[in-house]
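Next up is a structure, given as structure tokens.
In this view, the complex is presented without one of its protein chains, the others remaining in place.
Each chain gets a letter, A and B, in the order it is written, and its residues are counted from 1.
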Amino acid sequence: MAGLTFSGVRKTYPNGVRAVHGIDASVGDGELIVIVGPSGCGKSTLLRMVAGLEAISEGEIRIGERRVNELEPADRNIAMVFQNYALYPHMSVFDNMAYGLRNRRTPRNEIARRVAAAAKTLQLEDLLARRPGQLSGGQRQRVAMGRAIVREPDVFLFDEPLSNLDARLRVQMRLEIRRLQQSLGTTSLYVTHDQVEAMTLADRLIVMNGGVAEQIGRPLDVYRHPATAFVAGFIGSPAMNFLPATVAATGSGVIISGTGHTLTAAVTACEPQRPVLVGLRPEHLLPASEDSAALKVAVDLVEALGADTLAHGILPGDGAGPALTVRLEGSRRVDVGDTVPLTVSPDHVHLFDPGNGNRLV
Amino acid sequence: MEKRVVFSGRWVPVLLLAPQVTITLVFFIWPASQALYQSVLLEDAFGLSRKFVWLDNFRILFADPLYLDSFGRTAFFSSVTAALSLGLALVLAVMADRVIKGTALYRTFLIWPYAVAPAVAGVLWFFMFNPSIGTLTYLLRFLGYQWNHYLNGTDAMALIILAASWKQVSYNFLFFLAGLQAIPRSLVEAAAIDGAGPFKRFRTIIFPLLSPTTFFLLVVNIVYAFFDTFGIVHAITSGGPAQATTILVYKVYSDGFIGLDLGGSAAQSVILMAVVIALTVFQFRYIERKVAY
Partner (left out) sequence: MIERRPWLNVLSHFVLCAGVLVTALPIWITFVASTHPADSLMSGRAPLWPGAHLFENYATVLDSGLRAAGSVPVGMMMWNSLIMALMIAVGKIVISIIAAFGIVYFRFPLRRTCFWLIFVTLMLPVEVRILPTFGVVASLEMLNSYWGLSVPLIASATATFLFRQFFLTVPEELAEAARIDGAGPLKFLFDILLPLSRTNIAALFVILFIFGWNQYLWPLLVTTDESFYTIVVGIQRMLAVDDAEPAWHLIMATTMLAMLPPVLVVICMQRLFIKGLIEQEK
């Protein structure tokens, strides 16, 4: 078992494209870190550099105390679960799991023992003689996991392992992966673009965008105190509402541009009249009485999900006004055309710099 | 398209490519450059004297009515053979694609001539049209035509066209059938709902969609008629009578191995290579365009 350290890791492709712009992070022993971000943000490249499938252009990656930059993938003592599983189609489930061990000249009875143990954990015992083509998606996923487990590696690498599964199976496998990782206590790096997966699985998150780690932290910390407007918009569903605004001259709140709405917020660190970007999570907008309302949204689309209802609308003002999504109790009845009065706690008003997107205060 | 992941190693790839590259150099590139070199030399048959003559061999060739005739005959032979075998194959493939039962059975009985060597195909037709005992000669005589490809150049040409087409239909049939089966049924059904009958559907939907296959086959058939039919000509007519079936590949062979005109034969080789290269480039241009769109 070992931790994992990135120091100043960069990736520049031979054609000049820069995929990763310098990552510094460390993963504790037994920790599960999820790297999350939109496609093309460099998250897979980072993972593949740990695996040894991409060369590291600059910086250093250590597994435990060992610098692994120059090591072949097979010598790094890692195991990887691929998005499409990459099972060898012509080999049985048993042979798929045993292949890596055989290449390392593990004794035959040791191979049998490890494969049997992994198969038991993953409920694959009856499938060991089958070929991948005869398995369902979920079963293939388990075989890919089994292949990783039997190697007893220092680090597990997961490259979007659930994205080929249907929604129901994805939730189930997500729980299984978490349970398995906790019982094995193996350091893991998990790449996904799905923020729900990221929130539920991670001990800590690395949110990446454009080759840069925008924020590293525990899921709830990231949710509560997003470091940038990008992180704020990426984590949380439905996504955070962003409204352009200016700091009020009185220094007690912000004025939403073009609507005249004023929100109370902690703006003591900002100079008056400064333009800001206000971020409001849909679930933090609460219905209020007509006179205590800070915002009034004119609803133009309603999605009733049962447990809750999403109301989409605009803040009326001069011109079209900014769009806003609100999450309401499922029991509450809203119709298109209604105007819903809302209030929001000052703690839940996020402020960002409209230029660089950084969190203010 | 390139692989993202590659193995490292300097000597492994060299060893992997060595056999292929060696054979290519020794048996392809070297002889081809020899042909180029000899085509500008005048050499006697015993290799005692050689003289550098620039493009004289080519000039002589293009001044030679026999060679020009052979060019014309090859063009005629190739286009008739290609047209005949493509046309018949298309009709058969469309029919085989249409029938609900028996497609596989018909296919089995139509494709096996592919396995017959051109020379053997020539012998089969040679025997049927044998002027003294041939079954079809007898039939023609009964109909009032005296067939004799030993003496009549037209008969000889017809014979090699028949033999060459008979063998090639199977190949074309397979490709047309595969092409037809690859056309999405929904397209044909949509056309039917739009009110197009079977013939109109073929003309406006199926045939245009089949055009990449048709084009590919056209090039392949021309190459086949140019080069692979040597066996047919050599085995049954030996280019005769009176050069009536001397197509270009046969002339390269007979001028070089029988006439021992090394320079002339080499010059003919060079011209044929130019023809193949032109056809290949043409085909690849087209394929690239197809891929792009």
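Basically, a residue touches a chain if its C-beta (ideal position, glycine included) is under 8 Å from a C-beta of that chain, and two chains touch if they have at least 3 such contacts.
None of the values given here were measured: they were computed from a predicted structure.
Trainee: Looking at B:75, B:119, B:158 or B:222, which residue reaches the missing chain?
Mentor: Hidden-chain contact among the options goes to B:119.
Trainee: Can you name the residues of chain B that touch the chain not displayed here?
Mentor: Counting over the whole complex, chain B touches the hidden chain at residues 1, 3-7, 9-10, 12-14, 16-17, 19-21, 23-32, 34-35, 38, 88, 91-92, 95-96, 98-100, 102, 106-121, 123-128, 130, 132-135, 137-138, 166, 169-171, 174-175, 178, 188-189, 192, 197-198, 213, 216, 223, 227-228, 230-231, 234-236, 249, 252-253, 256-257, 262, 265-266, 269, 272-273, 276-277, 280.
Trainee: Please output the residues of chain A touching the missing chain, sorted low to high.
Mentor: Residues 51-53, 72-74, 78-80, 82-90, 99-100, 103-104, 147 of chain A touch the chain absent from view.
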